[in-house]
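Quick one: this structure, given as structure tokens, is what I'll be asking you about.
Removed from the display is one protein chain of the complex; every other protein chain stays in position.
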């Protein structure tokens, strides 16, 4: 139950502030004997980097992973895998103006209230920079899932008020590379470019939705009744910065469906019991049923807007603030690998947990 | 991390099947010295009972709580509070026809796959009957929250395709009693009656949305970064049967807002730092900011439809099934106290957890 | 981390006070498909009952287990197994004299200090009666261990100042039934009788030591570095009432041995790697090595002495107290099944945990 730890059997702990020496993580409970594909880990990290066209800023974040423990001849040993990503971009002085003021809808005020002290530099621990270590841990989890042929794929289904007309269920890995936003309507990048450019000029930001699908997960993952698979996924997603909503299967749409519409009838296909439809999103009664697991995650627009806003300072005096510096217009495309990583950690955790359900 | 336990400091464990001897729960970590208001607990339980008009069935569930431990002179002692609700309505024979068939979108198949064995009688452990013990535990949590003047209120914001035009933020406790559905548009009960009656005739079911608000929670609840307050709430809600989605604050709507719209500016009000708006839903950076916390929970239509459906039996042979017996048309109104109870358990848990953040 | 829960994968929670309605427990994470041998459970419980000759008192404790959940056709289903033992021996009035006085070396004072309230009746939650539910849970764990051919055996190696000249390593199940004390020197019951009788006359009590051996546990149990197998066993044993010490392998004796004496040399026996000696007690580096695991547990004399003692009451005024009523002279023989049960729960828990160390 540690605040900065996550998972049950496969436990991930993270540490570090955005402008400290380093951020890092420790993955404990990871099975022995898995070979680490360092290139794969780097690729995942790269997917999280800001892309100017997407509305990302050009700041350089050269994320190099320093592996500290848990490996022997590039294989996991069962010991905790610790790693660091050094912060090369310390510029704490940039943040002096933020020391005594609470940025609207940031974590400044709440952290100060909770702890009586805070690291004001770029959000400190509350910064989305922390998610880089989730991607490293998630990449390791994916290596484990690959041994079981489990695949994960996420894409952007909405940016601002532009919604994709396709769903993640229609996609495989390569399709999504056609859109530089990872958008599920690969031919609408122009429309998105216009939105992003307009917002950049206005000093404003946009939110969006990331959808994710997990294929080939075996039936039997999920621990009823309080650790249903969807509860694990929801908790993981809601722990990501800026996330405001989670739904799986038909999600909120299910509320207006009838039971006879929503139910997934069973049939036998290739000697296996399968469902004809998959409104359930691959989970029934909190346990995976072998069908594709899919879900969506809503992100609010990021709070760092260049537009002037009203706020108060630490002396409770009113103050105007216009956040300067380099900030993304829309982080949603960068959230794709984060959503995949957290999903991979959850699925790997429940996969290990499921091994304890039977005697043999 | 036990499958059937929930919470961090305040830990609730539940047990029991729908048609076994009893269901029950154990609440551990509950502070000593709280007086139990047994009438209040009973009232909460009553709110969960089926109401015919709401589309509930008339079966009698006389839920009497047997208190087993943890109390001395009606006060909590710090020892675990265990309680039972006996199952008076055993009719296992009713369920013999379900022994060898998988009901679509129920937990039958997945439990069988996971455990190699299942209790087929009325859903067994997977039955929504389990939620009765959550309401008892939640009522105790509310007694704790009352000591801190924290209030919880939930109502129905959607049934089928009928959506309320008001939000939970506009309501206080008594308002919601005007609608027999706990609907947030108290004058549309007729419309709802018609929907329910039509579905009952058709042998079909409806889903809906429950919205909940928590008022007067102090700033400082929530444990970053993996146990943000919204992660705790989401996990709790997704553990409730039939829930398909969770959102807080602006939720999925936030995805199409601009940062300048969504941000909550700070101001000083009565010597306190407050936000002018509350798009954030009372949580920033994973920690409560003292504003009202509000969220919504989507429920799918229940899977027990009287209409005929295609499925397979345990021999993987196709079979037609039309679920007979007494089943609700729409359980959403009954979910109100369950949502409130799970929310109360989460808030109480984080309240206790927050006590450990400082030295004194 | 709940106060009243124990274990990692296999989680046992207990509840109930000695003079309340019932005591009980919930075993969660127990694998599905294990057939319950109810007679075996009853036998284990019987071994915990007071035997007059052993210095136990004659009070009747008819411990009947009421099974509440988690079973289907006498087999475990993977759902939590809850059970009750009703307290037939309520005589709260007997304890009125203890309401306002702190018995020396009992839990009265510390519970009052911690919680500001306590159940004074027979120790309430702090009573050794709670250990009955541990025996039930332990019996279930043993049924699981039997599937893996793992055997547990405990015996008494010391009562008062009478120490056995044999060790538990020399015994198998039936041998120990020769002594009505379960003593490891089966021919010294007379000596023990005399000690017990003398102490009964004097209104005094004796402590002792229980030794336990676990045979056929596979290599690989134990989770370094903080959950070494010995750490799990020690924590379990120290949670038993009146326990003051734990040692495994050579234990405290190892402190005066030389490395060359204490080391267990490896050899090949029947195609397997085995140790020639077993000073290590079957655990090396926190992980079982396939040899017999053995340990000892020291019990203080119970605190309820009939002799007059000086104490203070709840008003901090001095008072004389001579504890009346039926109390054991020496509980150590009754602790045998408790030690075995806690050991069985630990081994079963680590067995399940060990399944998560590898990929396949």
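Worth pointing out:
Labels for the chains are A, B and C, by order of writing; each one numbers its residues from 1.
Methods note: contacts are C-beta pairs under 8 Å (C-beta built on N, C-alpha and C of every residue); 3 or more make two chains touch, one makes a residue touch a chain.
Keep in mind the model is a prediction, meaning the values are calculated, not measured.
Among A:65, A:82 or A:219, only A:82 touches the chain left out of the display.
Of the options C:28, C:63, C:130 or C:340, the residue whose C-beta touches the omitted chain is C:130. Annotation for chain B: contacts to the undisplayed chain at residues 1, 9, 29, 31-34, 78, 144, 147, 352-353, 355-359. Residue-level contact of chain A with the missing chain is found at 1-5, 8, 11, 13-17, 20-24, 26, 28-29, 32-33, 66-70, 72, 75-82, 84, 111, 114-119, 124-125. Residues of chain C in touch with the missing chain: 1, 3-6, 8-9, 14, 102, 104-111, 113-116, 125-126, 130, 158, 160-161, 199, 203-209, 219-220, 222-228, 230-239, 241, 243-252, 254-268, 271, 273, 275-276, 279-281, 283-290, 298-305, 307, 309-312, 316-318, 353-354, 357-358.
The rule we apply is simple: only the chains that are shown with their structure count from here on.
Taking each chain's centre as the mean of its CA atoms, C is the chain most distant from chain B. Chain geometry summary: the mean Cα position of chain A and that of chain B are 26 Å apart.
Chain B and chain C have CA centres that are 39 Å apart. The geometric centre of chain A is 46 Å away from that of chain C, both derived from CA atoms. Annotation for chain B: residues 1, 3-5, 8, 14, 111, 114-116, 125 touch two or more other chains.
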